[in-house]
Structures are given as structure tokens and as C-alpha cells.
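Okay, so here's the structure we're looking at.
Excluded from the complex is one protein chain; the other protein chains are retained at their positions.
Letters A, B and C mark the chains in the order given here, with residues in each chain numbered from 1 onward.
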Amino acid sequence: MSQLESAVKEIAEEMRQRPDRGEVATYIPELARADPNAFGLAVVDADGNVVYAGDADTPFSIQSVSKVFTLTIALGMVGDRLWNRVGREPSGSAFNSIVQLERERGIPRNPFINAGAIAVTDVILSGHQPREALGEILRFMQFLADDPSITIDKAVAASENRTGFRNRALANYMKSFGVIENPVDFTLGVYFHHCAIAMSCRQLAMAGRFLAYRGRNPSTGLQVVQPDRARRINAIMLTCGHYDGSGEFAYHVGLPGKSGVGGGILAIAPGKASIAVWSPGLDAAGNSHLGRIALEELTKRMGWSIFGA
Amino acid sequence: MSQLESAVKEIAEEMRQRPDRGEVATYIPELARADPNAFGLAVVDADGNVVYAGDADTPFSIQSVSKVFTLTIALGMVGDRLWNRVGREPSGSAFNSIVQLERERGIPRNPFINAGAIAVTDVILSGHQPREALGEILRFMQFLADDPSITIDKAVAASENRTGFRNRALANYMKSFGVIENPVDFTLGVYFHHCAIAMSCRQLAMAGRFLAYRGRNPSTGLQVVQPDRARRINAIMLTCGHYDGSGEFAYHVGLPGKSGVGGGILAIAPGKASIAVWSPGLDAAGNSHLGRIALEELTKRMGWSIFGA
Amino acid sequence: MSQLESAVKEIAEEMRQRPDRGEVATYIPELARADPNAFGLAVVDADGNVVYAGDADTPFSIQSVSKVFTLTIALGMVGDRLWNRVGREPSGSAFNSIVQLERERGIPRNPFINAGAIAVTDVILSGHQPREALGEILRFMQFLADDPSITIDKAVAASENRTGFRNRALANYMKSFGVIENPVDFTLGVYFHHCAIAMSCRQLAMAGRFLAYRGRNPSTGLQVVQPDRARRINAIMLTCGHYDGSGEFAYHVGLPGKSGVGGGILAIAPGKASIAVWSPGLDAAGNSHLGRIALEELTKRMGWSIFGA
Partner (left out) sequence: MSQLESAVKEIAEEMRQRPDRGEVATYIPELARADPNAFGLAVVDADGNVVYAGDADTPFSIQSVSKVFTLTIALGMVGDRLWNRVGREPSGSAFNSIVQLERERGIPRNPFINAGAIAVTDVILSGHQPREALGEILRFMQFLADDPSITIDKAVAASENRTGFRNRALANYMKSFGVIENPVDFTLGVYFHHCAIAMSCRQLAMAGRFLAYRGRNPSTGLQVVQPDRARRINAIMLTCGHYDGSGEFAYHVGLPGKSGVGGGILAIAPGKASIAVWSPGLDAAGNSHLGRIALEELTKRMGWSIFGA
């Protein structure tokens, strides 16, 4: 068994047994039903080997992890013009704060807080029907993961849509400044649906490979984005990927990563691995509690921190 | 000439000729006198070679770059207890903002904004006379740079002390919450003096080596800090080292770095290099304009970004 | 001619001639079309005499002045329980700020900023159809003004509804905290429509009489509200009636008053007069520029300031 295989198995085993599991999100029933004992981990290395353990094949709601991929699509569509609509700085506040938007006249601080991801979705939507835009996002995920079976959990999307008053506030607020161009209901419809994509750790780790390997899908050899774009997306994941817990994640784990309220985290060890972890219990900042701990352990054992071996 | 030597020479030459040079800080006369045409760059690689160009031997006021070293000292003194007094998250606001302190009851967001660095200085001061604490900081810098000639520019410190009302506000504000324990004048005295340390790019790059090489000074072999501490300091530099321009720096340069209002930046390429750059003109976020551009260029040419080659 | 008659005529004449007229609101075409040269003033004294001058019979969009009357209705419906949903303190920020809502978990600071007035409208709506609630508000205005011809300008309401993204943000934000109970579109529908009530100065001054005369309509003798409630509504008008210009209005005019972005102001001289003034040009705080000046002049000439003769 390779060092990576041992590490993955042992970490998964250790996480299974820990009593501290965080709190499962309860704001919609579909997420509240998640099993707090679930834990999955999958790593795709530079040679395309997939190493996994635990519930690595159980699909979960990727939620905000989808924002890495919508950012990639929007950059592909409009390039650096995207940065007229959204910033690239950590927000210093919660994922759904509206305070910063007032101070900065409707421009969200970065593409990974809710407001920023809604603005990015609005860019993708431009000139399309919601159904088309959503299809494009889903097909991109299927393509990256090399798995056409990935779907959207419509019950999750419907629940989010029904209860997402705070996101609706953010979107209307941005629209009052002209930052959102499409009808708010269209943009939010696409947003809620791409957050409701269901994927397993294995699928998610596969989908993240291009960020680890200079923008290229190492198995097909296809260049998804240019190398400098991959680097820059990683940089934004590092500084902004965990909301107001981004500093903590960088400090403890030392990898670019993006978390979702469904308990998933995609983390990138540039040149070395694309990693997905899932455990539904969240910490106070809304990030997977055991997911973060598992990644810290894995990074330490493998010497993968970007801040030094 | 090695690839690194070529890169350093050519970048320095290019920077010399650029017309856009930012704005030299003018809030004290000692900084306002800096030559906007100055530019220096020094790189120490893993083998201990020093490659430099331009005004790499001209001392400048390191200002906030000193905060990397006071953080290191304070962690050495009190370990993780330091994090009871200061956070590790990006602030999402200007280097001297007081708003966040009110919301978070006097606990600064990170050790690199002014409030946080003052709190760190207060930790170093505890139980000592200001003169002793300052001597310790200076000797640490001399030791790291292997150069006993490094001194404090007392005229700069005196000017800062005379005009530093905003820092005095921050310190008193923290003291009202008990976060500052020593008399405010003592803590600020030490703070203003360590910010007034004068160093050249060469000296600064030498001093930063332990962060690039797993906490060890590669020439002496002495372990300055444990490897995980070096990694963690790098992580904080990445997320918080350029105030509200930290996201931009990560995006463009892709290295942990800490800037100072004197125009200096210390940047770390883990395992590869310790880099110091100096150009007095600042950008809107208060970071060296050409310094950042030079580092972006260097990182790209050398493939040193921590976010992928 | 009585002293009041002279004052009203001369002030109207003076205002007609002033070159400084403020800026007409332009965010919807219906308001943008208002004649900047229009000026109307009407005063109903304790004996029921109506003294007026200028365009005192021209209907204008009362906008936020309606919030005085919806507050009165809501207090009549739920009494002091209203204060669980909205505060009674000046906001210290703009009429449409959302920052305070985040800090205070969705509870608006007072019933006269937009968020607070939307929350009050939601209380009136509870258990009714929007059409019924709106009918009740309109009939209350007609009853108070003793004029069944008062109507709602549906083009204004439709424009507000089409462009009111910031109010929609506020309403959704409050709904995310449970402060809004009805569907946001219902509540906002009623809100936009009662803001679109069109009244003349004469009608508005008539409608305000109960606040000047201990809660009683002096011509019919009907007690609209108890005296202490009238006093308290006046108190809120004084401290909160002009958004972030409330302090200025109290300082210069010295009367409880409520302004609207249509350029109208209702002011109350307790025991002495109900006053309505209209001039469409606004000052920087969004209050009628000449309206405020005219009221300052009138108060001074009549010795009506509540802060001393």
C-alpha cells in the first residue's frame, strides 16, 4: 500500500471514530436529513490514480463548492471583465453578509461569498434562458468529472428557492446597483440549482483535477483553462474559499480549498493532488468540521502544504 | 548567468524604466524624502546564493515588514496562547481600521494589521522594559540577517511617535478591552521603533530565509522555528500580509509576502527562495507598486507560485 | 389679514422666487416629471381655519409621508406589540440602509425608515388580502382629510414596484429573520401603493389634524387616537421623520415632521396647527429643500417651535 493509500485509509478510519462531528445544516429539510456519521475522502494524484475511503461514492449536495466551477465558466466567457462585477479580496465577514455590499456599492468582495457567486451566475446567465445556463454548468461538471450521471437534486433546489430570502435580499440589493443584469428570479433560479448539484467525493476530486495540474485534465490531456488561470483560481480559493474561516483553513491545512454547507470540501495540492472530502457536520464558520481536520492530517502526512514541506 | 540571475537583472532594469511608480508615503518627512526612482531586489536561494540588482544594498525603513519578525518572536515566547489576543483572519478593511475592533471587542483580526501588530508587540514587551524588548527584536533581526550592523532609524521612530494618533487610538481602544496590558506609551514606543528598523533588500532577504526553508537558517543550520510554525507564518502572510490588498497579491504574485509603507516587501517561495524587493512608491492599498509587479514577474519567470507551476 | 395669513402668503411668495430649489427625485419617471418651481403650503389651525398659498391644491405623491398614517393604523391594530417588530430610535444612516438590519437581526430601527415602514405595512396586511389592506389605508386617509376624492396614482406604484430592488432587498432581508410574515410581494405591493397616494397640501394638512389636537379631529370631534398616542407619534416624527436629516430638521424647524421623496412634508405644531408643505426639489438627505426652509420661516414667525417660543 502506498503512503497515500495508508494515509487515506487511516484518516478515514480515525474520522469515523471521532465523537466531535460538528452540526449538520438544518435550514432546509433535505440537508438536515444528512447522516452526521457520514465521512468520505477521495484523492486523485498526478498519475490519475484515485485513492478513496469511507463514503467516497455517496452523492451529497455540493452547495458552494459549485462556485469554483461557475467562476471557471464565467472567466471563460468574459475573461478579466468579470472583475468589474466582483472583487478578489477576502470579505472579513460572514458568507451572507450584506454590510460590505452597502459600503462598496453593490460589488461583492469575491466570487465565493454568496453575493459574489450570485453575480457570477448572473454573468453566466446573460443572454441565455435559465435552463440553458444550468445545462451548461451541469455538462461542465459531468465533463470535468468524466461522469455523465451527475445530476441536480431538484428537491434541494426547490427548498432553497422557497426559503432563500437572504440570498434574494443580496440579489435584489446588487440589482439596485446594476450589478445583477438578469431578472432576479432567473439568476437565483440558476444559482439555487447549481448549488444543488449532487456529487460524490470521487466525482468531485475528479472534477477538480484541472486546478491541480496546470489547467489540464491529466487523463484526457485536454486543457480546461490556461495554467495562469488555474493558479489564480487556486489563489482565490486560498484567500476566500472558506468565508470568514479562510484564514483558519490556510493556517491549518495550507491548501487552496472551497467548502460547501452540505459538508463537502474540494482542496487542491498543486502538482500533487485533487482532493474531495465530505462530512456533513459543520463548524461555527459553516465549514465541514471533520473535513477540515482530515485535510489538515492528510496535508501534514503527505507534506503537501503550499507553505512549505 | 543562471536563470535566476537573468531574471533578477532584467526585472530590475525593467522596473528602473517604468514611468508608473506609485506614490511615496508622505505622512512623516523621513519617508517622504525617499527617492521614487529607487528600486532594489535581492533573492537568497536554497543553496544560500544571494542574487541581487538595483539598490539592493540601500537601507530603507522596513516598517510593517517587521511584523513578520515580531510575530515570530511572540510565538516563541507564548506559543499558541498568542491567538487569544489576536486572530488569524483577513480583515476585509484598511490597515488602520478601528471598526472591526469595535465589533470584535478589541481583538484584532490578524497580527499584520496595525492593531494586531501592536497587540503582538505588547506580548513581547510583557515583563520587560521597552528598551530591553526593543533590543531583543533588533538582535533577532541582526541574527537572522547575519549582520550586526542593522540599526533603528531613531528619527523615523520619533516622527511616528509624534504623529501616530491613529495607532494611539487603536492601542487605547484595545486597552479599554484589556487586550493591551502594558502602558500604551511603552507598547507604542516599542512598536514605532521596530517599524523604524532600517534594512537593505539583501539584509531582509537574508532575514527571511528561515521561512523559506522549513524554519531553518540554511547557512548556519540553526533551527529558528519548527517547520510547522514556518508554514503557518507563511499562511498568515499569504492571507493577511498586504492589508486589504492581500487577495490581489495572492492572485497576481502567488507567494506569501509582507509589505511595509516604506516600500519594502518580503516574499517567500517555500523551498526555493527568500525574496526582498524595495521601491518606495505605493499603490492605493498602501503596498509597493513596483515591488508587487516585480514579484509577479519574478514568480512567473521562475515558476515559483505556490498555486501551481 | 391675520398674522398666520400674512406669514403663509409671504413665505409662499418668497419661496417662489428663490433660485435654490434642490433636486427633483429622478429614480422613476413619474416623480422626475414634477415641476421644480412648484411650491404649496397649507396650514389648518386650532379653529379649523385653512390658510394656504401657492400650489396648495395640486396633488403630489406623498410617498413616505404615508408612513405616519400607516404607523397610526398599525398601532390601532396591534397596539404596543408593534414595537416587537420595529424600534423607535433614530437610525444614524440613510433611509434605505441595510447595514443596521444586519447588526440588529432584521429589526428596523424605526417605523419611518424604509425597512421599518415595510414592516409596519406587513402588520397591517396580516390576515388580509393586499387589496383590502390598501383599501383600508386609503379610506383612512380620505376619512382624516374629509375628502373621498383622494386616490392612489397607480402609475407611480407600478414604477416603484418595477424598480424597487432596494426595498425588495430590505423586505427579503427582514423576511429571512421572520420580521416580515406575509409574502414579500404582497407586503411590497401594499407598501408601494400607499406611498403612491396623491394628495394636495390642503388635504395633507387636514389629514394631520389629529396629531396636532390631542388625537382628535377638531371639526368632527371624533377621537382618532388617544392623546398619548398622538404625542408619541409626534415624538417619533421629531426624532426619526427626516431620515438622517432628522437632527437638522429639529434644529432648524423645531416641529415634528415627516417628509417624502415627492417633496411633501407634514409638520405638526401641537395645539396650534397641522401644516403641509410641498416643493419637489430635495436636499442631500432626500428631504424637500424649500419645504424645510419654509417651515423654518413659518415656525419662527409664528413662535411655534416646540423647543421654546
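One rule holds in what follows: a residue touches a chain if its C-beta (ideal position, glycine included) is under 8 Å from a C-beta of that chain, and two chains touch if they have at least 3 such contacts.
The model shown is predicted, which means the values in this text are computed figures rather than measured ones.
Engineer: Going by the stated contact criterion, tell me the shown chains that border the hidden chain.
Structural biologist: In the entire complex, chains touched by the missing one are B, C.
Engineer: Consider the whole complex, including the chain that is not shown, and state which of B:Ala46, B:Val78 or B:Ile98 touches that chain.
Structural biologist: B:Ile98
Engineer: Decide which residue listed in C:Ala7, C:Leu31 or C:Ala250 touches the omitted chain of the complex.
Structural biologist: Of the candidates C:Ala7, C:Leu31 or C:Ala250, C:Ala250 is in touch with the missing chain.
Engineer: Give the residue, chosen from B:Val78, B:Ala169 or B:Ala198, that touches the chain omitted from the document.
Structural biologist: B:Ala169
Engineer: Would you indicate which residue among C:Lys67, C:Arg85, C:Arg109 or C:Lys258 is in contact with the undisplayed chain?
Structural biologist: Residue touching the chain left out of view: C:Arg109.
Engineer: Tell me where the left-out chain touches chain B, residue by residue.
Structural biologist: 97-99, 101-103, 165-166, 168-173, 175-176, 184
Engineer: Spell out the interface residues on chain C facing the chain that's missing from view.
Structural biologist: Residues 87-93, 100, 109-110, 211-214, 227-228, 230-232, 234-236, 238-240, 244-248, 250-251, 254, 256, 270-271, 300, 305-309 of chain C touch the chain absent from view.
FYI, only the chains that are shown with their structure count from here on.
Engineer: Distance between chain B and chain C based on Cα centroids, please, to the nearest Å.
Structural biologist: A distance of 55 Å separates the two centres.
Engineer: In whole angstrom, how far does the Cα centroid of chain A sit from the Cα centroid of chain C?
Structural biologist: Result: the chain centres lie 47 Å from each other.
Engineer: How many angstrom lie between the centres of chain A and chain B, each centre taken as the mean Cα position?
Structural biologist: Centres of chain A and chain B (C-alpha means) sit 32 Å apart.
Engineer: At which residue positions does chain A touch at least two other chains?
Structural biologist: Residue numbers touching two or more other chains: none in chain A.
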